[in-house]
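The structure appears below as structure tokens.
With one protein chain withheld, the remaining protein chains of the complex are depicted in position.
Chain naming follows the written order as A, B and C, and within any one chain the residues start at number 1.
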Amino acid sequence: MASTMKALRKMQAARGLSLEAAGVPAIGPTDVLVRVKATSICGTDLHIYGWDRWSQARIKPPVTLGHEFCGVIEKVGGEVSALKSGDFVSAEMHVNCGHCHQCRVGEAHICPNVKIIGIDQDGAFAELVGIPASNIVRLDPAIPERYGAILDPLGNAVHTVLAGEIAGQTVLVTGCGPIGLMSIAVAKACGSSTVFATETNEHRRGMARRMGADVVINPAAEDAPRRILGETASTGVDVLLEMSGNPSAIQQGFKALRAGGRASLLGNPTENVPLDLVNDVIFKGATVQGIYGRRMYETWVQMTALLKAGRLNLEPLFGERVKLEQFEDAFQKLQGGMAGKILMYPNGMPQ
Amino acid sequence: MASTMKALRKMQAARGLSLEAAGVPAIGPTDVLVRVKATSICGTDLHIYGWDRWSQARIKPPVTLGHEFCGVIEKVGGEVSALKSGDFVSAEMHVNCGHCHQCRVGEAHICPNVKIIGIDQDGAFAELVGIPASNIVRLDPAIPERYGAILDPLGNAVHTVLAGEIAGQTVLVTGCGPIGLMSIAVAKACGSSTVFATETNEHRRGMARRMGADVVINPAAEDAPRRILGETASTGVDVLLEMSGNPSAIQQGFKALRAGGRASLLGNPTENVPLDLVNDVIFKGATVQGIYGRRMYETWVQMTALLKAGRLNLEPLFGERVKLEQFEDAFQKLQGGMAGKILMYPNGMPQ
Amino acid sequence: MASTMKALRKMQAARGLSLEAAGVPAIGPTDVLVRVKATSICGTDLHIYGWDRWSQARIKPPVTLGHEFCGVIEKVGGEVSALKSGDFVSAEMHVNCGHCHQCRVGEAHICPNVKIIGIDQDGAFAELVGIPASNIVRLDPAIPERYGAILDPLGNAVHTVLAGEIAGQTVLVTGCGPIGLMSIAVAKACGSSTVFATETNEHRRGMARRMGADVVINPAAEDAPRRILGETASTGVDVLLEMSGNPSAIQQGFKALRAGGRASLLGNPTENVPLDLVNDVIFKGATVQGIYGRRMYETWVQMTALLKAGRLNLEPLFGERVKLEQFEDAFQKLQGGMAGKILMYPNGMPQ
Partner (left out) sequence: MASTMKALRKMQAARGLSLEAAGVPAIGPTDVLVRVKATSICGTDLHIYGWDRWSQARIKPPVTLGHEFCGVIEKVGGEVSALKSGDFVSAEMHVNCGHCHQCRVGEAHICPNVKIIGIDQDGAFAELVGIPASNIVRLDPAIPERYGAILDPLGNAVHTVLAGEIAGQTVLVTGCGPIGLMSIAVAKACGSSTVFATETNEHRRGMARRMGADVVINPAAEDAPRRILGETASTGVDVLLEMSGNPSAIQQGFKALRAGGRASLLGNPTENVPLDLVNDVIFKGATVQGIYGRRMYETWVQMTALLKAGRLNLEPLFGERVKLEQFEDAFQKLQGGMAGKILMYPNGMPQ
């Protein structure tokens, strides 16, 4: 094996990324080394590229980015017996500590000591990536590589949709970025009845329709809660899936939620959000859930089962495919607001 | 309004039923009178026709049968304000007492003082039927009459499928009578992955495939648990929906259930069933649920939402349509083991 | 029976109440008439006495107040069979509509069409009160009258505490008014481990200790979240029971909540509350529940079981006992901030 490899890295505390020759990751006895087949770019990668305030506080250059990927195991550590070279895999890139209160009560996904591969340590925008064996998820060969590359955000969507009852439920998805769009498909596949979606961007509204939304609303042009109450006999929706992080969308979402409904919040507001707790939560007897990451590993089991059974059509999401070397093009397109997922290939494009 | 009407009744403690001129039901201040548009015949009706041991103990002739139906409200009692003449409706025919422990803790469907309309008092195999207003379920006009006539057994299926997690789950349905067949469609609509079905009757196995089962097994010809374990990487299924009441099917179902799985039992065995509790329940950490009736009225809300949204295709289930006068033909066909639902019309056939 | 009775009424749209001779309530066929044995004054009654903005919008004089009480059935309507004269009872005074979505899915306590006896129609600060039979809760004679008079707020406490897991959990109660104090006792009775309580009023902090709180904090004198994190190995509490409606207490409560914790909000803020949703809800994977009223009737079953079994010592809560005629004294004491419950007797004081 060569001792260096291509990697897309943040080299200094400033805007931009660069393609570097980096050392092949060293792995410990409980780790595996994975040859990366396909990756996808996350909104978080855009933030790090742009070096916003969050990135400045969190990222310690130099570091290789990339946490959405699939690949094939190249090598396993000495204590690893359940995996072997050649296995087709993806991975949960949140590495939990294993001994805090949350890890001990089955909530490893919110471990306060989490380290994220591709954020806090070298990630998958590279020919090879090292990962603890416990975080590896073996994939059925029936799952295509392009789906394997987006399991991290799909897991966010599945975690959010399945955080409560969904069969026969009316649903409102506020915000149609990639995870919002995926949530529409997941909700329909799991038996939701009417799915409403709100989104100000026209292109994304079109994608929402292609993903299966029944009623797509532009909240800049129409009173979304009034429309939704009108279409639900004044009851409101059973489930709010908040994907925008936009304060006004959050407030509107709560107004459109029925008494007794569930609001699952995934989008990250960048400021405090004033809530009408009495009318929107307390008198409504609503349940509000903060959603972070993916359940380890219930969500992975659920989503791979849905994919293997062919229950999720995510084709409308896939945009361009580029080699790792073309990363500047890819990042520019995404910064333009394109909602789909761009696939990036560190080991060459597939046929 | 005429003072008598056609009704299909059990007139004496013996085999058979007869078409009678009966008095129009008198209704109290909290009741409604419904003109019956379509009915369907239940296996229980067959038992009462045949006058088996259970019927002899339970049925007090004379009584009008029929508890699967839909219709249009003809008249409402003086204290009824939420319903009116002309409403298209079906009804939960289990009338609960309202004051026992179960009724008080949200489990009215297992009220020990339940009276069933069409079993314990005059039912819907008649031109008109009287029902407490609280038991009436208004139907969206988008739901076809033939679906409205089978909501009682569909509710059994929905109650069973949705008694636990179903999205992304592997499912085994043991027994493909009408409710088993409906369960297949409901499970698929609600995101289950692979659905296995076992059934000894060849005709019903064909129907199971048409309802969406992925793997259909004849347990008389093949070792069903071995086959299922083989197709689930030796894990077993996540969910067992027991619809047969057959002791051997129940035992096989438990063998095919994964550790940590859910077994929801709806089929009624006619004798005690020896269970290997240590290996099939305790060491497996399994959850076994007795399922009876339909949740009042969560199940009704769920199933009408699924129907209104067009998520359930039950067309393969519908067999012949007959007038009430042709009841003998209908009962004979069903006694022959035909799995579908025969629709029977007390007020004349629809166009 | 006399045709008039004593009643404490709001006679006009202005501050104050007056003792009146009112007609004995007429009851319909599904109602019962109850002779009131003991009542208790709620904070809501104080608001109505004071004629605040909420009261001005909601109350339509003339109306008899009073929704916390117990008594003995005097007479039952013609359709009532499960209750009889002489039964010792209390009642859920929220009268739900029975046919909305919430009523149909087992969430009658948040029926949007609710009418409250003692608010929207004549209540229990009178010799007699009329109530739908379905809302009556029969009480075991082992439950003392003084406990029977405070089941409405105790139900708020039980509903809040038991809205999620409580055994072995650390708990923070923010706000030690009567319901906060009751919540402390309920949490301890149901197996919570450490119970923290915050309260600025010194007298109420003393009562919190007497009700069983392990750590009582004055948030005006001490950084409450820091103290709580310090005593929970930096984890935070498993459960927040928010009883104050105070924005700062709500915000501090969220800071003290562990990742993965439950926040159950019962106190009513009078303005919008800015929440740090990212850090306090989303990244924490927290569950926030709006709590309103009492579950109908699961909460009643739970609380009467706890009382009958002697698991709740609420003695520290009981303050003075007065005749209905002494209402001005009682309201004045409560307006002074006294935390306990004053009992008021419309049919004379017990021996």
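Definition applied: a residue touches a chain if its C-beta (ideal position, glycine included) is under 8 Å from a C-beta of that chain, and two chains touch if they have at least 3 such contacts.
Since this is a predicted model, take the numbers as computed values, not measurements.
Of B:30, B:121, B:200 or B:289, it is B:289 that touches the chain left out of the display.
From the options B:10, B:258 or B:341, the residue with contact to the unseen chain in the full assembly is B:258. Hidden from this view is one chain, which touches chain B at 100-102, 105, 107, 109-110, 112, 233, 235, 250, 258-260, 265-266, 268-270, 272-278, 281-292. Chain C meets the missing chain through residues 162, 166-170, 189-194, 301-303, 305-306, 308-309, 311. Chain A meets the missing chain through residues 28-30, 79, 82, 97-99, 101, 104-106, 134, 295, 297-298, 300-301.
The definition used in the following text is that only the chains that are shown with their structure count from here on.
Here the chain pair with the top count of touching C-beta pairs is A-C.
For the pair chain A and chain B, the distance between C-alpha centroids works out to 41 Å. Chain contacts: chain C has residues 101, 105 touching two or more partner chains.
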